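Apart from one protein chain that is not included, each protein chain of the complex appears where it belongs.
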Amino acid sequence: MWTQKEINLTARQRGFHLITDEVLAQLPELQAVDIGLLHVFIKHTSASLTINENADPTVRTDFENYFSRLAPENEPYYQHTLEGSDDMPAHLKSSLLGSDLTIAVTDGKLNMGIWQGIYLCEHRNHASGRRLMVTLQGNSQD
Amino acid sequence: MWTQKEINLTARQRGFHLITDEVLAQLPELQAVDIGLLHVFIKHTSASLTINENADPTVRTDFENYFSRLAPENEPYYQHTLEGSDDMPAHLKSSLLGSDLTIAVTDGKLNMGIWQGIYLCEHRNHASGRRLMVTLQGNSQD
Partner (left out) sequence: MWTQKEINLTARQRGFHLITDEVLAQLPELQAVDIGLLHVFIKHTSASLTINENADPTVRTDFENYFSRLAPENEPYYQHTLEGSDDMPAHLKSSLLGSDLTIAVTDGKLNMGIWQGIYLCEHRNHASGRRLMVTLQGNSQD
């Protein structure tokens, strides 16, 4: 069984955002998968995906503060500067964090740890909504 | 062919540890896969997985020294501090290194380079054993 679709995420401000529920709400097909894998891919180079703590919102605040120090704006050696001071750091953060995730699916649910959630990492100051390509495969229940 | 199981890793001290053999010992089903993929996912947000050099143990020591400088403890801007000074850096390292790996399987073996191995990256000072979710799919030999 294969299901593939594009999911549109609502626009977020720069920072790290839990999107597990928003993704699952657009993927009811997952509930029919007994054993499988969910692949999630972000179709942009200035936002990224990661898995991390889903409970305390200060973790996401600390992520934004950390990664904006790790890949700072306005480094004197940056050559790719025409699209704004947040653009080159956004590309760097995108590759540090990654564009794709694969997560096990078991008995119709994502099989993650109970403290894990999917983060949209929005690296631009003024981004529109982002598009994900999701691919679900596995054995269907019947 | 799909196989999915949880694998329990023995507790390790903070640092980087080769676990290729420990994973394979709990996955005899892999030997029957002709062409396929192994997905390995760590169900925690303060430990991570990566692939790197499997021979010289000083590489793993250098990894611990490097990543503990890259994501240091006690940064004044950290807000998520209640679970200890090693906790927020552990979350950051987890997202820098990643929670999941996918590795090709060919003729019953992991198809990696000869110098590659799977690392458990343990970021907490006093962690218990860690749980992996492994999903194996492919064509079986017969």
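All chains are identified by letter, namely A and B, in their written order; residue positions are counted from 1 within each chain.
As a convention for this text, a residue touches a chain if its C-beta (ideal position, glycine included) is under 8 Å from a C-beta of that chain, and two chains touch if they have at least 3 such contacts.
The structure presented is a predicted model; accordingly, all values stated were derived computationally and were not measured.
Shown as candidates are A:Leu9, A:Leu27 or A:Ala71; the residue that touches the absent chain is A:Ala71.
Note on the undisplayed chain: of the listed residues B:Leu27, B:Ala47, B:Leu101 or B:Leu132, the one touching it is B:Leu101. Interface with the hidden chain, as seen from chain B, comprises residues 35-37, 50-53, 56, 58-59, 61-63, 65-66, 70, 96-98, 101-104, 106, 111-113, 115-116, 119, 138-139. Touching the omitted chain from chain A are residues 2, 4, 39, 41, 43-45, 70-71, 75, 77-80, 88, 91-92, 94-96, 98-100, 102, 131, 133, 135, 137.
Criterion: only the chains that are shown with their structure count from here on.
As a whole-number value, the distance joining the C-alpha centres of chain A and chain B reads 20 Å.
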